[in-house]
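Note that one protein chain of the assembly has been removed; the remaining protein chains are unaltered in position.
Chain naming follows the written order as A and B, and within any one chain the residues start at number 1.
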Amino acid sequence: MESLTIFLVLVALGFVFGKLAESRHYRSIHAREEMLVRLPTTSCKNPMGNNSPIIHAELVHGHVVISVDYFKQILAGLRSLFGGTIQSYETLLDRARREAMLRMKERCPTADQILNLRIETSSISKGENGDRIGSVEVLAYGTAIYFQQTSPPHP
Amino acid sequence: MFVSNIEEIPGKTITTCYGIVSGSTVRAKHVGRDIFASIKNIFGGELTAYTELLGESRDEALERMKAQAQQLGANAIVNVRFSTSSVAAGAAEIYVYGTAVTVE
Partner (left out) sequence: MNYQPSLPEYNDNVSHQQPLREFFVLMAGVVVFVLIGYWALGLVVDVAVDDLSPEQEAKLFPTLGIDWDVGEESMPQEQAKLQHLVEALNPCLSLPYPITVSLVKSDAVNAMALPGGKMVVFSGLLDAVSSTNGLMFVLAHELGHFKNRDHLRLMGRGLVLSILAMLAFGGDSGISDILASTINLRTAKYSQTRESQADHTALQALQCQFGHVGGATELFESLQSQETGHEFGFSHYFASHPELQQRIDDLHKFAQELGYAEKDPQKLIR
């Protein structure tokens, strides 16, 4: 009976605080995306449009580790019994990816384009089967290029 | 919606670029298939249930990416890459991303 109460308390805590953290994070992501959308990012190797000589190119990356809360874990466990899409993890991964890309862009705010974007995702967990700390690490990296007529690169 | 893995859509020219679009999905198979798979681990061979699971996930992720590209007004996606990871036991996460463009 006690373990049931503890379980329900943990689920409630996970739900409340997880939801708070998520909405706060999404607000921040939306705001920064508005600001940084002017920096073109592609997965192509060739710079698009502009034929000017490139004076500087550097590898830039951004990464983030986001943890899953207890409510999400329980929901994922329940869902994996019945099959189907695990909705609780989708928001987690969406946030992590967008955050990683934003951090990458923030590394080179004066760049002209970011080319050859690649994204790596890995799941980090520690501990035995029942006590696993589930978290997701996303790494986004690409090459930032600076054309000749723009301002010199960030030192 | 044209989708390609190379820098361009062959035979067409790119006129506008919209940036990165992506699609992702996390799916799990139900517990019956999981039990069957753990038994299959003893004998070896293809786990058809999981092959199916990942196939469906990739299709759905591609659809989501195309939907996002359409929202931006693109009609093609170039330089598409896939990424698979396992985030929860028995569940697979598929991520596909590419550059949304308009071609003519």
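What we mean here is this: contacts are C-beta pairs under 8 Å (C-beta built on N, C-alpha and C of every residue); 3 or more make two chains touch, one makes a residue touch a chain.
The shown structure was predicted, so the numbers you read here are calculated from the model rather than taken from an experiment.
**Q** Counting contacts across the entire complex, name the shown chains the missing chain touches.
**A** A, B
**Q** By the contact definition given up top, give the residues of subunit B that touch the hidden chain.
**A** So the residues of subunit B touching the missing chain come out as 14-19, 21-25, 31, 35, 64, 67-68, 71-73, 89, 101.
**Q** Please give every residue of subunit A in contact with the chain that is not shown.
**A** Its contact residues with the unshown chain are 1, 3-4, 7, 10-11, 15, 33-34, 37-38, 40, 48-49, 70-71, 73-75, 77-79, 81-82, 85, 87-88, 90-91, 93-94, 128-131.
Here, only the chains that are shown with their structure count from here on.
**Q** What whole-number Å value describes the gap between the mean CA coordinates of subunit A and subunit B?
**A** For subunit A versus subunit B, the centre distance works out to 17 Å.
**Q** Which part of subunit B faces subunit A closely enough to touch in the complex?
**A** Within the complex, subunit B touches subunit A at residues 7, 14, 17, 19-20, 22, 24-31, 33-34, 60, 78-81, 83, 85-91, 93, 95, 97-99.
**Q** Contact residues on subunit A for subunit B in the complex?
**A** Going by the criterion above, the answer is residues 37, 40-46, 48-49, 73, 76-77, 79-86, 89-90, 92-94, 97, 101, 117-123, 129, 134, 136.
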